[in-house]
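A protein chain is absent from this complex, but the other protein chains hold their places.
Labels A and B are assigned to the chains in the order they are written; within every chain, residues are numbered from 1.
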Amino acid sequence: MDFAFFLIQLLNGLQYGLLLFLVASGLTLVFGIMGIINLAHGSFYMVGAYLAWSLSSMTGSLTVAILLAIPLTVILGMGLERLLFRHLYQRDHLYQVLLTYGLILVFEELRSLIWGDDVHGVAVPALLNASIPLTENLSYPVYRLAISGVCLLLAAGLYFLIQKTRLGMMIRAGASNRDMVQSLGIDIKLIYTLVFALGIALAAFAGMINAPLSSVFPNMGGQVLIICFVVVVIGGIGSVKGAMAASLIIGLAETFGQVLVPEVAGMIVYVLMAIVLVWRPEGLFGRS
Amino acid sequence: MKDSRLTQYLPYLVVGLLALFPLVESTFYMQLLTKVLILAIFAMSLDLLVGYTGLVSFGHAAYFGLAGYALALMAPKYETVSLWWSLPASIGVCALFALITGTLVLRTRGIYFIMVTLAFAQMLFFIFHDTKLGGGSDGIYIYAKPLMKLGEIEVANLEKLEHFYWLVLILTGATYLLLHRILGSTFGRALLGIKVNEHRMRALGFPVFKYQLASFTLSGALAGLAGYMAAVQYGFVNPEILSWHQSGAVLMMVILGGMGTLYGSVIGAFAFVLLQEVLSNQAWFGIAAKHWQLAMGIFIMLVALYMPQGLAGLAQKFRRKPAEEAADE
Partner (left out) sequence: MNKNEKAGYDRREFLLGSTAIAGATAAGALLPSGTALAQQGKLKVGLMLPYTGTFAQLGVAITNGFKLAIEEHGGKFGGREIEYVTVDDESNPAKAPENVNKLVQRDKVDVVIGTVHSGVVMGMAKVLKESGTLWINPNGGAGAMTGAACAPNFFRTSFSNWQTTHALGKVLKARGHKNAVFITWKYAAGEEMMEGFKEGFEKEGGKLTKELYVPFPQVEFQALLTEIASIKPDAVVAFFAGGGAAKFLKDYQAAGLKGKIPLYGSGFLTDGVLEAVGDAGEGVETTLHYADGLDTKKDKAFRLAYAKTFKLQPDVYAVQGYDAGQLLAAGLAAVKGNVSDKVGVIKAMEAAKIDSPRGTWTLSKAHNPVQDMYLRKVVGKENKVQGVAWKALADPARGCKA
């Protein structure tokens, strides 16, 4: 492996990692703050992608589609929280696993009923539809770089929201002591609804902006779900910082795994996860 | 325990009736029932972990599938293997794998435990999916059913569907009795204690980790028993039997039936398979059967929301004896 090749693969790995972070960040937030284990997170990713496709083919613009779809997914998230998830906060994780497992089936069938089982493509916005040449026959799509930029912005935004704002303070307080926050007169129920909706919207948003790269197809959520769990668990549940670190580690491991040890590429991330958890049972940045 | 006579003898009655089933129907439904009983063993093995030890495993299909592959790889190409050594060997492989993974995963708790059990199952999945070891993604056949011979006498001929059915029925009963025995012992009560309050049990001087590990290993071994039987039944193993969907399905059975009650797992396995059969039956639901997973999904959600104690819990409510309910706890 020559040096240029190595550098490009490094870039690939980091970029893939950032993409993973985009999906995993919502998951870790809902996980960490409300203690909800959400297997249907991948379904929201899929819902986002399908919304991006159907709305952009209606309006002719991905940007417009995303602007329309975000409020829709926020409403979806709030509705689901009120109707379903609210009843499970005090219960064992087991029931959350169960409920969200059921949700996966429901979303997958609804997708089939509403949008059908075809593969669809979403066009890259014209402004970003270009490539930067790297070597004589390899170039890098600008849209991928743009997504990486969005991921970084989002990460910074999340960090700011949670660490620096009043809402973030309440969220953090609510995560560690629900009753105390309640007794201080803060409407914890509302906060939970908001956080949950935020998590759903993040997953859906990831699906939307990734749709031009990934295309839109049945069961697309299932593919990202498990890998995002791995990211969240390695990073430490609830830690946005951890999710970022873990995403990059996984991105690099998968990229170099496929190139260097293709025979076992499929299981590398799981081996990595097992090692981390045995070494640090609460994840890299988790609170023990 | 002031159970009425009926409830006391009910299990024997059920087993008796089940034993007679092959006389009534001898092909498809008997095979389906065989499958349900195998799943019941599988679900009971998971209930030991989830319902009695307080450990939610999301990778239990690993042990189920591993036993199937163990049999497939042990079966000589042209001859039949003996059940007498291949069954214990397959179970042994699972127990060993559970012991090793158990020492690692038991360092974690809660969601981390759920995820790390999943990770080990996924690893195994990719080993069988990506390598030629077990036929890759297309799976591998087991050509002949294992032999059950004592000297020259054939105890049972597993090529015969009813013989196999009876064997599985006996094993289901044996698993139930074994677990019932174990859970009634000091060991079982200690497990329940750990489930309720791990710190207190530790303070009382119980070797919590060792107890949990023993439970984890036993659970893996029993899942192996079920997996071995499943592999024998259809003579075909495929990586999909150790996928996370399979782990999810068995978890569903345990909760649907009612966790922490062994018979609940058996009921759960029955109900789960029955539900799938009914909902996807095109003769009854016509075109709607195509979207049977929608109904299944909604049902699963309703169970999670409104039936936390599962079907067994429902049955207990109808008994209307609060004192008993308390005693059962």
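The criterion applied here is as follows: a contact is a pair of C-beta atoms (placed from the backbone, for glycine too) under 8 Å apart; a residue touches a chain by one contact, two chains touch by 3 or more.
A quick note: this is a predicted structure, and the numbers were derived from the prediction, not measured.
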Of A:L198, A:M220, A:L248 or A:M273, the one touching the omitted chain in the full complex: A:M220
Touching the hidden chain, out of A:Y16, A:Y101 or A:Y192, is A:Y16
Quick one: say which of A:F21, A:Y95 or A:Y143 touches the chain that got left out. A:Y143
To test your reading of the contact rule: which positions on chain B touch the chain that is missing from view? 27-29, 31-32, 35, 77-78, 126, 129-130, 132, 136-139, 141, 143, 233-236, 238-241, 243, 245-246, 280, 282-283, 289-293
Tell me where the left-out chain touches chain A, residue by residue. 2, 5, 8-9, 12-13, 15-16, 108-109, 112, 116-121, 123, 131, 133-135, 137-141, 143-144, 213-220, 223, 254-256, 258-259, 262, 265-266
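Methods note: only the chains that are shown with their structure count from here on.
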Whole-Å gap separating chain A and chain B, where each centre is the average of the chain's CA atoms: 33
In the complex of these two chains, what residues of chain A are touching chain B? 31, 35, 37, 84, 87-88, 91-99, 101-106, 108-110, 112-113, 226, 229-230, 233, 237, 263-267, 270-271, 273-274, 277-278, 281-283
Touching residues (chain side chain B, partner chain A) in the complex: 50, 56, 58, 104-105, 107-112, 114-116, 118-120, 122-123, 126-127, 129-131, 244, 248, 251-252, 255, 259, 291, 293-294, 296-301, 303-305, 308
